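What follows is a single structure, and I will ask about it in a moment.
Apart from one protein chain that is not included, each protein chain of the complex appears where it belongs.
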Amino acid sequence: MNEKTMTEDHHYQQMIEEESICLQENLVYERPETLTDAAFHYCPGCGHGVAHRIIAEAIAELGIQEDVIGVAPVGCSVLAYNYFNIDMQEAAHGRASAVATGIKRVLPDKYVFFLSRRWRFSRNRNWRNNSYLQSRRKYFDCVYK
Amino acid sequence: MAKVKGDIAIDIERCKGCELCAVACPQEALELSRSLNSKGYRYIVKVEDTCTGCTNCALVCPEGIIKVYRKTNKGKEEVALITNVKKDITITVKS
Partner (left out) sequence: MRELRLMKGNEALAEAAIRAGCDAYFGYPITPQSEILEYLSLYATERTGMVVLQAESEIASINMVYGAAGCGKKVMTSSSSPGISLMQEGISYIACAELPCLLVNVMRGGPGLGTIQPSQSDYFQSVKGGGHGDYHLIVLAPSTVQEMVDFVPISFDLAFKWRNPVMIVADGALGQMMEKVELFEQMPRSSTVPEWATVGKPKTRERNIITSLNLEAEKMEEHNLKLQKKYKQIEEQEVRYESINCDDADIVLVAFGLVARICMKAAELARDKGLKVGVFRPITLYPYPFKQINKLAKEGKRFFVVEMNAGQMLYDVKLAVNGLSEVAFHGRMGGMIPSPEEIVEKLEKQYQEAVI
């Protein structure tokens, strides 16, 4: 082996080592396609972003993007319908569980989820537990955080 | 032992510098940069070359802006062949 070839081999070896790992075939995780391209407006580090992403990942993994309808509440995630690439509805303050019930009842084969804060299930504190419990009674998929 | 090498790609324009990924990284390979993105946040950069592509950072990121790549350098394949179950168990290493 002459010197030149050795150098070429060595150079090639180095090139392999320095070759970028960031190739499509090596991709193990990326933002799910069930989220739109819109940037989240939440505070840095806020759990809303993580929750949105996890829900979107679940929708993508289950393959139900065409069969899911989401309900956005009033609160920080009022614009959740800008972030999920699915059909969504906006609910009145504290009424997300009722809106979701309406949807699930007329489309029983679809998956329905709503976002809400625990104690905000109903704005009127007297209905607080009532509305949430009623919605659980109606057996549909719900998400709260 | 297969060597796992990973890399991440961060969308620095969308990073808000919350540092959840820096805390989650088991290799402690992520830190806030000194410079700011166009929104005024210090964004996360990779400071060590020890990424294993474990996806911890991407899983905690509230913005969902981290892409994770992982490459395994496969060594010799080791396959155990069991030829005779009852009497002798002969294990042949094929490479």
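We just call them A and B in the order they show up, numbering each chain from 1.
Note that a residue touches a chain if its C-beta (ideal position, glycine included) is under 8 Å from a C-beta of that chain, and two chains touch if they have at least 3 such contacts.
Model, not experiment: these values are computed from the prediction.
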Exercise. What are the shown chains in contact with the chain that isn't displayed?
Worked result: A
Seminar exercise, completed: Where chain A meets the chain that is not shown, the residues are 65-69, 71-72, 78-79, 81, 84-92, 95, 98-103, 105-107, 110, 124, 127, 130-131, 134, 138
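The definition used in the following text is that only the chains that are shown with their structure count from here on.
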Problem set entry | Whole-Å gap separating chain A and chain B, where each centre is the average of the chain's CA atoms | 22
Exercise. Which part of chain B faces chain A closely enough to touch in the complex?
Worked result: 5-7, 9, 14, 16-20, 41, 53, 55, 58-71
Exercise. Chain B touches which residues of chain A in the complex?
Worked result: 20-23, 26-32, 35, 39-40, 42-50, 52-53
